[in-house]
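With one protein chain held back, the other chains of the complex are shown just where they sit.
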Amino acid sequence: MRSSVIVFPGSNCDRDIAVVLEKLQFKNSMVWHKETTLPKSDLIILPGGFSYGDYLRSGAIAAKSNILNEVIKAGKNGCLIIGICNGFQILIECGLLQGALLRNSGLKFVSKDIFVRVQTNKNKFFNKYKNGEVLKLNIAHNEGNFFTNQKHLIELEEKELIPIKYCNEKGSIISESNPNGSLNNIAGILNKNKNILGMMPHPERMADKINSDQKGLPLFLSLMN
Amino acid sequence: MTIKNEQIEKHGLKLEEYKKIKELLGRDSNLLELGIFSAMWNEHCSYKSSKIHLKKLPTKNNIVIQGPGENAGVIDIGDDDAIVFKIESHNHPSFIEPYQGAATGVGGILRDVFTMGARPIALMNSIHFGSPENKKTQNLLNGVVSGIGGYGNSVGIPTVGGETKFNRTYNENILVNAMAVGHVNKNKIFYSKAKGINKPVVYVGSKTGRDGIHGATMASAEFDENSEEKKPTVQVGDPFTEKLLLEACLELMKKNSIISIQDMGAAGLTSSSIEMASKGNVGIELNLNKVPCRENNMTPYEMMLSESQERMLIILDDNKENEAKKIFDKWDLDFVVIGKTTDSKRLILNFDDKKVADIPITALADEAPQYNRKWTTSKNKKKELKLKSLKKIKIEEALLRILSSPDHSNKSWITNQFDQSVMCDTIQKSGGDAAVIRIHKKEKAISVSVDSSANYCNADAKIGGKQIICENWRNLISVGSKPLAITNCLNFGSPEKPEVMGEFVECIEGMKEACEFLNFPVVSGNVSFYNETNSKSIFPTPVIGGIGIFENLKKIINMKSKKVGNLIIIIGKTLGHMEQTTFMRDIYSINEGCPPEVNLVNEKNNGLAVSKLINDNLVSSCHDVSSGGIIVALAEMSMASMLGLKIVKPKKFKDLNEYFYAEDQGRYLLEIERNNLKKIEDILKKNNIFFEIIAEVQNDIFEVDKTFSIKTKELFDYSNKWFKNFNAVN
Amino acid sequence: MKFSVTVTLKKDVLDPQGKVVSQTLKNMGVENLNQVRQGKFFEIDLDENDTSKGHDKVKEMCEKLLANQIIEDFKINKAE
Partner (left out) sequence: MKFSVTVTLKKDVLDPQGKVVSQTLKNMGVENLNQVRQGKFFEIDLDENDTSKGHDKVKEMCEKLLANQIIEDFKINKAE
């Protein structure tokens, strides 16, 4: 399995992802944002961080970078893509995913462990989880408040394009367990073809047994074959 | 041109100091030179009031690679690994512009660490605010916390701990101290000492603007015409550029091209170039027309004194410019050769083909004034407190009040704004006695804790100084690590006041005693004087940042009680010291008396015994007893896991509050398995350590036998109350 | 030639920042406050003498980068 992690100058979770991919023996390359070609990849990851400082809108500037043209092409051709945190914001800004990520409703950076419930495992990314499984993951962002129009929201819900929602420890999806004001507690979404995933929580931070219960690992494991 | 007395004073120099400048130059200085002297000779750069006292602190032992004097201290943690760390204050800027002040404080301390070749792996902070009732407090708290987070989160270094305190002494002078910790291969450490003649001096990073140029100095004649436009400004931080600078510097450091490197901190280009030259005993010549500027028409004076952030000065080896420039181009940063080293031992500045300054380096560095300022001993305010004469309060009532007080309440409102997990090596986040960070891809970890105790120091600076070193040491022991060394930030009032100077001198005396006894050297630090408003000084506030080591990841423990049926024992004697306790202050508003004395022999014995028990895998969880006494510490253990505790009523104390709220030093709470009790007893008895069984872990309920009982969940709700209310109300 | 651009959230998009600012102002004792909405402001200095050409250029910048038209509207003004 060949993977590419796109590195923007302000990415800061690129190394974290690479550590996990290497542990799982992906053939991984780190791809600098100024590159104009992508190595052959089965999986592309847009990591978390502050791609270009994120001073305008998170991800807006990264969406205009050289390498993104290639990522967009690959995505349209069915390549698997995961955008985590800032990566999710970039996927939205470049149009590979629909909707918007607004400022957190509390207007503060939120960094903590949260729970998400697997809503559907009928996709490439979550097939190693059980439906309804509750995962403890970590979030760290300023703009993770997912918003979209009613029509798109209905489509997301009906076509099983929302793989994870914020929930409490027991798996109930309630507003108290929504850390950022996200519509319907949405923590991540898929595109129509289900080859592109954007999610705010960081699975790579829950992959090592020294500091987690490793609930982030199956996401990467499910992509291996 | 001659310098007027008024200009000298506006530059913060004394007239006698200027007389000395004239002697050193053999002539009058010009305005630019005056500005340079004022920057180098001010308290911040020259340590002129503190140097002779700081020398008393122990700074060496077999693990210290670099003590004070460099950008940060460096200690050896085995296998070629070294830890680089330092703490620094950004108090005044944070009071004026809390977000940017705190943010740039974090930026500055990060540069101190990566300039030595280390990759930063953790950030900590100690923040002190005025009383919550003070109108400014909420805005300052919000601004400082989001500024610290805003910078660290963006650069991608986890902020893993710290402390937050409130006291009206900081109403008009908050404290914002930031600490950074980095990891480096001990054979690849970079220093600021210049070497060699005719080596290129390179400016890298952001462009220079008119940031942070001293208000006082701006008023000088040169700027009269358009002073409105050139108003002094607070620095604005750019964490994105910092990230680029960090990566670019570390990339360049992999090659063998850097002779020396120094970040531009306070007094920017002036102090960085002079420090490098002074340490290397060489001269330096700069062409100021080459300095990358953000604004048009910047003067040499502005360029030399600007405190623009995210800049570095590098001295490169011969023929390395192209290779180095390529790296900085890749990261879209400025890279300009602005001068060279010389054998003149002078600082020579050229601008528009004219020599605009020419000063012997020694005059700026070694010849800077040093003062042995007058000091008076801070009176030991001895006073016996009689609890009996005070209105009785129930234990549980006092406990709930303390847990819902600003200092003791749960700080997750703050820590949830800090990314604590990025880099994936954080093993223990804030909330415990010390944070724990793994060394990347290795089977070892370090612990970090930041502590202060302004109330104790205010009551008795010497005991307070000693106590805070011990508390820091204890926090590192409590997570299972071996304490190694500290950094310190000494926040005091004006050194020109004998009482303040007395606090400073005595505090150092106390710190020294403890550091020596515990073999806990000081490897870096910072002094922040003049923390006062309307000539009222803050409480003396030394902040200690300590580092400990785990040679084995299996020895890491925390304070979460683990298993119903386990016992909790207390190590160390409880005598009932009530003066200066949280209890007296929070419940009766009594601030008099001495702080608890520290017995260094007991402190060390108790600590080493706890370490041994943890190392022998006999301890399930551990927490030191500090502010708030035993009952608060027990409540914290209980809340950490949501398990309850059944606490034994002590036999020897008539007044239970005196037992539960006393702040005697050198005590620890250990959770142990019942069947290990015998083994533990043997070890402790053999080492002459006092201990007793104090509680048993149970479900849900926190209670003192036959006295009171409350749900742990309720304690937790109380401890979360304060921040929520404080933020909602205003 | 200078232009100023304001970018604001579309009417039906929740504006958490504006909401908090408005709440804070109310807490500070400001009365008769109906609503506050927060947006972004840009001052763009172009080397261009033709107002209409300048305007077109700025419009393009807004569409391509400065505003996310799914959630935001923009307005361009010529600055003095």
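Read from first to last, the chains carry the letters A, B and C; within each, the first residue is number 1.
Convention: a contact is a pair of C-beta atoms (placed from the backbone, for glycine too) under 8 Å apart; a residue touches a chain by one contact, two chains touch by 3 or more.
This is a predicted model, so every value here is computed, not measured.
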item	value
Touching partners, among the displayed chains, of the absent chain	A, B, C
Among B:159, B:241, B:528 or B:561, the residue in touch with the chain that has been omitted	B:241
Contact set of chain C toward the excluded chain (per top definition)	4, 6-8, 18, 21, 24-25, 28, 30, 32-48, 57, 60-61, 64-66
Contact footprint on chain A, counting only the chain that is left out	52-53, 55-56, 61, 64
Positions on chain B contacted by the hidden chain, ascending	96-97, 100, 206, 209-211, 229-231, 233-238, 240-241, 294-295, 308-309, 332
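Keep this in mind: only the chains that are shown with their structure count from here on.
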item	value
Between chain A and chain C, centroid-to-centroid distance (C-alpha), Å	29
Chain A-chain B separation of Cα centroids, rounded to whole Å	36
Separation of chain B from chain C, taking each centre as the mean of its C-alpha atoms, in whole Å	41
Overlap residues in chain C, where contacts from two or more other chains coincide	none
